[in-house]
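This is the structure I want to talk about, given as structure tokens.
Here is chain A:
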Amino acid sequence: MVISPVHYIVAPLAAAFLIPLLNKLYDDAARVVPGIVLGYLVVVSAVLVPQVLHNGPITEIIAGWRPPFGINLVMTPFSAILALLVSFMAFVIWLYGFRFRRTLKGGVVMYYEILQMMMTAGALGIILTGDLFNMFVFVEIAGITAISLAAFYRDRDGAEAGFKYMLLGSLASVFLLLGILLLYTQTHSLNMAQIAERMPAVAQGVKIMALIFLLVSLGIEAEMFPLNSWAPDAYSQAPSPTSAAFAAVLGVAAVYALARVSYTLFDAQSVSMFLMVMGFLTMFFAETAAIAQTDLKRMLAYSSMGQMGLVMVALGIGNETALFGALFLIINHAVIKALLFMTGSYFIYNNNSKRLVALNGIHKRLPYVSFLFSLGALAIIGFPPFSGFWSKFYILSGAAKRELLPLIIGILAITIVEMTYYLRVIGRIYFGKEETEPASHKPSINALVAMTSLAVIIVVLGLYPDLISGYLHKASMFLLDKQAYIQNVLSVK
Partner candidate 1 sequence: MTSTSYHSPPLVHYLYTFILVWILWYAFTTSLDPAELIVGAVIAAVISFITVRYFECCDPILLAPQHLLYFIQYFFVFLGALIKANFDVARRVINPKLPINPGIVKFESKLNNRFAKMVLANSITLTPGTLTVDVKGSTFYIHWIDVKGGDPETAYKEIAEPFERILLKIYG
Partner candidate 2 sequence: MDIYVALLILFGGALVAFFIDDLNRRWTGPVALAFALAAAVAFALTPEGQHFRLSILGFDLHWQQDAAARFFGWIVLGLTVLALIYSVKYMEGKARLGYFYAAFLMSAGGMLGVSVSRDLISFFVFWEIMTWTSFLLAIYNAYYGVETKGIKYIIFSSIGAYAMLTAIVMAGHYYHTYDIADLWQAGAFSFRNHWYIPAFLMLGFAVKAAVVPFHVWAPDVYAKTPMSFTTVFSGAMSKMGVLGLLMVLTGLYAGGGDGMFWFRWILGWLGGITAVVGTLQAIRQNDAKYLLAYSSVAQLGYIVTALATGTRLGLMAALYLAVLHAAFKGALFMVAGAVEKQAGTTDFREISGLIKRMPWTFFVALVSVISLAGVPPLGGFVGKWLLYESLITETHSYFLVIVIFFSSTAAFLYAYRFLFGLFLGQAEEEIKQVKEASWWMLLPMLVLAAVSIVTGMYPGLIFKPAADVLAGWGLPVPDWHMSILLNNWGNGVDLVTVGSTVGIVFVLVAIYITLKGRKTTKWVSTKDISTSGEIPSPQDNLTFQRGFFKPFERAIGRLYDWDANGIWEDLGAALEAFFGFVRKIYTGNAQTYALYVIVFLVILLIFGAKIFS
Partner candidate 3 sequence: MTAIVINIALMLIGTAAFIGLLRFVKGPTAADRAVASDTLSVIGIAGLVLLAYVFRRYIYTDLALVYAVLGFIGIIVIARFIERAL
Partner candidate 4 sequence: METVLLILHYAGLFLILLGSVFLFLGALGIYRMPDLYNRLQAGTKASTLGAMSTILGVGLIQPSWFIKLFIIVIFIALANPLSSHALARASYKAGVKPIITSDTDEYAAVADEAGKPKTEKNTQTL
């Protein structure tokens, strides 16, 4: 069987259905199988991404019906890179958590593993599908897993976080359905390429209504202000590997959906201002809320929202430079935020507390973890020579190309806020006065490997961004080229 994009979806699905059975035969199946699957997805990416980057987009037909009549998966350079990112991050997160969950008992681990793996499948589906309604289905897969995982822990306020996420997520799906239905009534199609092709003929009023419904819906998923109130709760209550996946898997997919809808279905110009303003407000409100947090995971959550805001700003700026920056930032944020959640989780685990105060002087107990956390913090602020710098620089350059001086100043002003709270945490870690010395939980070897590999990526991409820049350029160019997408999808026989 030749490797094709559909494996991204089918492998996790088959595994999810199989795990309950295997778990009866072999105790650890639930923990091992997702790793095998996610590892396989990385392999799939490793095979497919170069193909896409060199030979152009792959459109995979499903059920034998060519687009626009059947559902199809489209791997453009943009989605291919994100698919690689998501599957890789999911694998690393799995690796990180492999021994972590030993502490949980019995069938609960199985639920956890299935949900965590399927969140990745949902995200991949969102990224790969070429069909609007199919995207809705995958949004729901991702959403349901995310809600369940946010509510996973009993001793936290998980259910509350889950309920809030559920409430807003349900509104999101209602609006998404309304948007899809409106587009369907006007274009008689669900295939994104064909909708895009027929869009010019649609009456302006309906077009805008559909756009509004889609934007609000995807805005909720992509943590756009003021629709993002679920995020801090969900991030902070979920198990740490899940929090990492929220940032590195789910967030990536949500932003992708936002980009695809804005750029392919609609005119990038018409949403430009909206995305810039909302992205900026997202940054502003998230970072200002983050600075006063007393809870580490909540602080990281607000920080994630801030980064998503910046991505939206970049999507709004909309030139190739800014899109390059956006894509780079998506990658950086996925890697760095995952690292921060992973390391932060060991702080929490050791302190039995999520409070920042508990971090005082923790570097004595967890020197390497502290080092990695600090590295991540410096990188996410965008200090050179870490990778975060380049993405920010490109986004700013993109803004400069549109001569948006106030935007540049605004972004940088907010970055200072972000910097402030991250550096305070570093200060606490290294210089805080330690109160007590509880028993240490040193990171296990698999977690160390996972965290270190992310740190290496951060440094390597910072020092040698050209490792991926060619691909990113290709991807961002392709995102801008609406006609190429339509052409590629609809010409498939």
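Structure notes:
Throughout what follows, contacts are C-beta pairs under 8 Å (C-beta built on N, C-alpha and C of every residue); 3 or more make two chains touch, one makes a residue touch a chain; residues count from 1.
These made the cut because all candidates are chains of the complex that A comes from, given by their letters.
Just so it is clear, the structure is predicted and the values come from calculations on it, not from any experiment.
Listed candidates 1, 2, 3 or 4 all sit in this complex, but the one touching chain A is 2.
Against candidate 2, in their complex, chain A makes its touches with residues 163-164, 167-168, 171, 175, 204-205, 208-209, 211-212, 215-216, 219-220, 226-227, 229-230, 232, 270-271, 273-274, 285, 288-289, 291-292, 360-361, 363, 367, 378, 383-385, 389-390, 393-394, 396-397, 399-401, 403, 405, 408-409, 412-413, 415-417, 419-420, 423-424, 426-428, 430-433, 464-466, 469.
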